[in-house]
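Let's turn to chain A:
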Amino acid sequence: MGKKIHVSTTINGEAVEFLCEARQSFLEVLRDTLTLTGAKEGCNNGNCGACTVLMNGVPVDSCLVLAVEADGAEFETVESIATEEHLHPLQECFLEGAALQCGICTPGFLVSAKALLDNQPEPTEEEIRFELSGNLCRCTGYDKIVRAVQTASERMKEVK
Partner candidate 1 sequence: MAIVHVPPQMQELTGGLAEVEAEGNSLRRLISNLDTAYPGFKDRLIKDDLVAPGLAISIDNVVTSRGIFAEILEDSVVHIVPAIAGGH
Partner candidate 2 sequence: MSENFNHAQIIKDPEDNYKILGTRPVRHDGVDKVTGRAVYANDVQLQGLVEAAILRSPEAHARILSIDTSEAEAHPGVLAVTTSADFPDLGDKVANLGEGPVNLAHLAANCLAKDKVLYKGHAVAAVAAQNVHIAREALDLIKVEYEPLPVITDALEAMKDGAPLLHEGLLTNLVPGGGKAETPSNVSDHHHFKRGDTEAAFEAAHIVVEREFTTQTVHQGYIEPHAATAHWNQDGQLTVWASTQGSFSAREQTSEVLQVPISKVKVIPCEIGGGFGGKIPVYLEPVAAVLSRKCGRPVKIQMTRDGVFEGTGPTPASFMRIKLGVDETGKMTAGEAWLAYDTGAFPGGVIGPGVMCVFSCYDIEHANIDGYDVCVNKPWTKAYRAPGSTHVAYAIESVVDELAEKLEMDPIDLRLLNAAREGTKRVDGPVYPRIGLIETLEAAKNHDHYKSPLEGPNRGRGVAAGFWFNIGLKSAATAHVNADGTVTLLEGSTDIGGTRTSISMQLAETLGIAAEDINPKVADTDSVGYTDITGGSRVTFATGLAAVEVGKDIISQMKGRAAKLWECEAADVEFSDGVFSQEDNSISFKELCAKLNTTGGLITARASVDPQGFTNGFGVHICDLEVDVETGKVQILRYTALQDAGKAIHPSYVEGQMQGGSVQGIGWALNEEYLFDEKGHMLNPTMLDYRMPTALDVPMIDTVIIEVPNPSHPFGVRGVGETPIVPPPGAIANAVKNATGIRMTDLPMSPPRVHSAIMENGNGTS
């Protein structure tokens, strides 16, 4: 008990090692130990999606992943969506379409929306709403978020 566990993992393409207690969530380690504070804690219960990250390519609530489970896994967080020089089309569309107000849910939405477009490049409005229903937003009423995802999907199609 109380003994820390050594974990080797990959976050945003970089090999990362950390020590943690078994009871710590991956979200906690991400934010407090690794200072990647883009993922947010909204409920610490898997009900709001603000802490969404990709674990081995699949969206998960990082508050419901134990940090020790990260060993050997690969993660992508909101910090990895933009390149050094450019925002991702989703990020551009969130900004141009004013799809955020307070911005606390935005990292989670971006991670989920990116996973959605990676899997399904041309989702319908209903598919967008369904797949984003694990992410709560209290400011926007979702309208501009859905439109930003639709617009990003169109832009990404044009680029290809």
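The candidates were selected such that all candidates are chains of the complex that A comes from, given by their letters.
Here is the rule we go by: contacts are C-beta pairs under 8 Å (C-beta built on N, C-alpha and C of every residue); 3 or more make two chains touch, one makes a residue touch a chain; residues count from 1.
Everything numeric in this text was worked out from a predicted model, so none of it was measured.
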{"item": "Complex member in contact with chain A (any copy), out of 1 or 2", "value": "2"}
{"item": "Residue ranges of chain A in contact with candidate 2 within the complex", "value": "21, 23-24, 31, 35-45, 47-48, 50, 77-79, 81-82, 87, 91, 94-98, 100-107, 110, 125-126, 128-130, 132-148, 150-151, 154-155"}
